[in-house]
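Heads up, one of the protein chains got dropped from this complex, but the rest are sitting where they should.
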Amino acid sequence: MIIVMSQNATKEQIENVEKALTDLGFKTHPIVGDVKTVIGAIGDKRHLNTNYISTMPGVENIVPIMKPYKLAGKELQKNPTIVQVGDVKIGGTEVVVMAGPCAIENLETYLETAEKVKQAGAKILRGGAFKPRTSPYAFQGLEEDGLKIMAAARETTGLKLVTEVVDTRDVELVASYTDIIQIGARNMQNFRLLKEVGMYQKPVLLKRGVAATIEEWLMAAEYIISEGNPNVILCERGIRTYETATRNTIDMSAIPVIKELSHLPIILDPSHAAGTWKYVNALSKGAIATGADGLIIEVHSSPDAALCDGPQSLLPSKFEQLMKELAPVAEAVGRTL
Amino acid sequence: MIIVMSQNATKEQIENVEKALTDLGFKTHPIVGDVKTVIGAIGDKRHLNTNYISTMPGVENIVPIMKPYKLAGKELQKNPTIVQVGDVKIGGTEVVVMAGPCAIENLETYLETAEKVKQAGAKILRGGAFKPRTSPYAFQGLEEDGLKIMAAARETTGLKLVTEVVDTRDVELVASYTDIIQIGARNMQNFRLLKEVGMYQKPVLLKRGVAATIEEWLMAAEYIISEGNPNVILCERGIRTYETATRNTIDMSAIPVIKELSHLPIILDPSHAAGTWKYVNALSKGAIATGADGLIIEVHSSPDAALCDGPQSLLPSKFEQLMKELAPVAEAVGRTL
Amino acid sequence: MIIVMSQNATKEQIENVEKALTDLGFKTHPIVGDVKTVIGAIGDKRHLNTNYISTMPGVENIVPIMKPYKLAGKELQKNPTIVQVGDVKIGGTEVVVMAGPCAIENLETYLETAEKVKQAGAKILRGGAFKPRTSPYAFQGLEEDGLKIMAAARETTGLKLVTEVVDTRDVELVASYTDIIQIGARNMQNFRLLKEVGMYQKPVLLKRGVAATIEEWLMAAEYIISEGNPNVILCERGIRTYETATRNTIDMSAIPVIKELSHLPIILDPSHAAGTWKYVNALSKGAIATGADGLIIEVHSSPDAALCDGPQSLLPSKFEQLMKELAPVAEAVGRTL
Partner (left out) sequence: MIIVMSQNATKEQIENVEKALTDLGFKTHPIVGDVKTVIGAIGDKRHLNTNYISTMPGVENIVPIMKPYKLAGKELQKNPTIVQVGDVKIGGTEVVVMAGPCAIENLETYLETAEKVKQAGAKILRGGAFKPRTSPYAFQGLEEDGLKIMAAARETTGLKLVTEVVDTRDVELVASYTDIIQIGARNMQNFRLLKEVGMYQKPVLLKRGVAATIEEWLMAAEYIISEGNPNVILCERGIRTYETATRNTIDMSAIPVIKELSHLPIILDPSHAAGTWKYVNALSKGAIATGADGLIIEVHSSPDAALCDGPQSLLPSKFEQLMKELAPVAEAVGRTL
């Protein structure tokens, strides 16, 4: 890291900082400029607490040179991670589409939607049994009964399952039913929950927090991987900005940025980002062309009766149409659907 | 609520929407404008799922008229809530200052800081036993040992305690030690945790999420209150914006906005907002003059040895100076310190 | 518009608001709810100053129903506008690519780049003669000499020209040289400049301000169109968010949103959004698949000698490669390149 000393730093202050760095095990290289002095500190001390250096007299600021994540980045692993979910590979040549309703409401409706998304070409079935809702008065999910319905739909359709867990106390239960455990945007920095899912080998779909930087997102992945679970799939779902024309602003640049910084696969959730089904088609095509490894899309056979997020759900017929339009886009960028 | 029909909505579409509203129990009042029709829907249906209306053909958008929160707002309670923590009243005439280190490191240092913040006039002692940290490699807190140190400091100084809980599994334990349970910014929408602390009568310090709207913040309070715990203290701690000169941007306007919308007390955390001790003095004075009911400030007897957030901690001497400067500001706005 | 009265509004206050509305020429429809009263005000009064209504006693807030723009929206024109620049059509089936360096430095380099972008398939040549720079010490452009170089390059290559104007005093001059007048992001709300370019019939490339809402952007277009110039091309170039991994966050959703709200064509500027050439390829493909009508891309034959924005400029060879990769993407969404 680089320590920038303020313009008025005294010789003694500079020496004190050098001494403190040496005590921590760094080798130091002071560079005396015309106006300011900076001190290069050599050594990989990501596990050390070095931030007190910034409080020492005469220090203006500290510039980290190393990325704070190790396992989620490309330093130790250059090749892309391919997360295997049964026979489905996420992060390979094939673009993988996950689809289904926001919340599970009953077996019949769920099976109907499941059959239709399968026919259209989805490989993974989504559905919420534990729902984090902004209002305490909104439908909170069917909990284990919902998981049972999901399992039944897997039985019938052969689709793999992805569902969210929102409480450390439920991880074991959810893991026993699902094929992919989802960590929602609101829990991206629920570090206890991250550690808990890190203790399983089940793939984890890690949604980006609505105001998380890409670095914080990769640090959240680092929590999971450092507990022993390397099967992390990143999911961009829109970030919070001042623009209100869409519910959130989808950060399409996150795709090439993640591809540069990390070996983990990244998929997009256009439904939550847009907040309305109307933009899902355009954004899905854009995501694939930009390089996403997959999509997760809300589909509901009767959005007007959905207990959650109806406005952003596609009708099965519109989803089928989307899948048809996606195929040539995937092909245009050298991938299959 | 008001349903705005699109310019091209047909007569039949308008009738369908009216029928759907009637079926939900609303009384409807269509207003036929020169360009568009809007439908007024009368009835308090905050507990109903009405968002599917927005997916009906011809609907442009829905404008809610009622606030989504009830218990946290002023509809049912006009008078300010005063949260009683032993003999300390939060939300009354007195401005209450909470102070102490970010994390508890050991008994000796903690007691030293505790004594000093008491002498300077703090009424409540802060300290972290369970720390949510961005990096899995950073110090995560002493857990129950930390709580025991806090209890010892309460014994010695008579100060009340505030500390954070980060896992539903720890709520009972934390509640058994602390006087105020803190919900951190990253957990503001950890709804399970909110429900759990709502089952106790212990006061809850609810920090605003770093990208939460004021409405979402009040909805988080609603979660706690609706479980039966009315003792919620709101805490503004800076929001995420594009500006990088401070770690977060303190939203000072949140003080008068909360005073207008809610009966709950609101305090400020200038230390986390600024991310550096250098701005804590100015922002603390500003917060009191703007109308805050209190402050929570990081103080550490040796910030350079702090295992967490050293850069933003005040030395006890600077905290003492701040308390002296705050007194006349409090007085200038008709309050005591 | 809808006037929402506060819960405590008196009967007299409601009547006063109704009277004020009637005086302004509105027809009023009060709706008395269980908790609040709302008043529907019928009539298109976009040209009237009605905001004082919101200051009247008892008024909680005002909800506009009509869009504030008329000419830029779809109310009066449903079909897409196709902006004709000589024989190039922007907004039709063909995706139009504009390319060239940020600033014009000298004839030789500029011609070299111009020839190469032409060979690769660009239809319009960009280049800056008047540069808005954050620092007063940075290169500010060659001014009229730069325009002359551009004209020479048009002569040689047959490409059409787009260049920025930054001062009302230069509009006539710039218009006399260029084929498309660019309004940069920093001047999107320089209303005098908007009016000035509205007085010509030259096509205007209107970049979105770095923190402008889509509504404000369309209002800026309204300024130009209302002066008599309907030839507006919108250009999304990234918005300011908290994320620092890219210079700005490209708002890809703006494409389907604009297609829904407006008849104007929209193109994307991935170079300025990303701030680095590394992400330009991915974002360009994404933009076309999402539905953009074109792209504007920085290309420089020797980015390392560029006086402006070198880091985000593509080498001609990389631009050629990009154009080859864009063609199948355009085709996949039913367009040509």
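Letters A, B and C mark the chains in the order given here, with residues in each chain numbered from 1 onward.
To be clear about the criterion, a contact is a pair of C-beta atoms (placed from the backbone, for glycine too) under 8 Å apart; a residue touches a chain by one contact, two chains touch by 3 or more.
Everything numeric in this text was worked out from a predicted model, so none of it was measured.
Peer 1: Touch as defined at the start, partner being the missing chain; which of A:T81, A:T113, A:S226 or A:T241 qualifies?
Peer 2: Considering all chains, including the one not shown, the answer is A:T241.
Peer 1: Looking at the whole complex, which of C:M56, C:L107 or C:A152 touches the chain that is not displayed?
Peer 2: That would be C:M56, which touches the missing chain.
Peer 1: Kindly state which of the options B:T157, B:Q189 or B:T249 is in contact with the chain not pictured.
Peer 2: Missing-chain contact among the listed residues: B:T249.
Peer 1: Mind pulling the chain B residues that touch the left-out chain?
Peer 2: On the chain B side, contact with the omitted chain comes from 211, 213-215, 239, 241-246, 249-257, 259-261, 273-274, 278-279, 282-283, 285-291, 325, 328-329, 331-333.
Peer 1: Where does chain A touch the missing chain, residue by residue?
Peer 2: Touch with the absent chain occurs at residues 2, 4, 7, 29, 31-36, 38, 40, 42-44, 63, 65-66, 75, 240-242, 244.
Peer 1: By the contact criterion defined above, which parts of chain C meet the unshown chain? Give residue numbers in ascending order.
Peer 2: The missing chain touches chain C at positions 46-47, 49, 51-52, 54-56, 68, 132-140, 166-169, 186-187, 189-192, 195, 209-211, 216, 219, 222-223, 226-227, 240, 277, 303-311, 313.
By definition in this document, only the chains that are shown with their structure count from here on.
Peer 1: If I average the Cα coordinates per chain and compare with the overall Cα mean, which chain comes out closest?
Peer 2: A
Peer 1: Look at both sides of the chain B and chain C contact and report whether the same residue positions are involved, with over half shared, or different ones.
Peer 2: Same; most numbers are used by both chain B and chain C.
Peer 1: Provide the C-alpha centroid distance between chain A and chain C, rounded to the nearest whole angstrom.
Peer 2: Chain centres of chain A and chain C, defined by C-alpha means, are spaced 31 Å apart.
Peer 1: So what's the Cα centroid distance for chain A and chain B, whole Å?
Peer 2: 26
Peer 1: Let me have the rounded angstrom distance from the C-alpha centre of chain B over to the C-alpha centre of chain C, please.
Peer 2: 38
Peer 1: Among the residues of chain B, pick out those that touch two or more other chains and give their numbers.
Peer 2: 240
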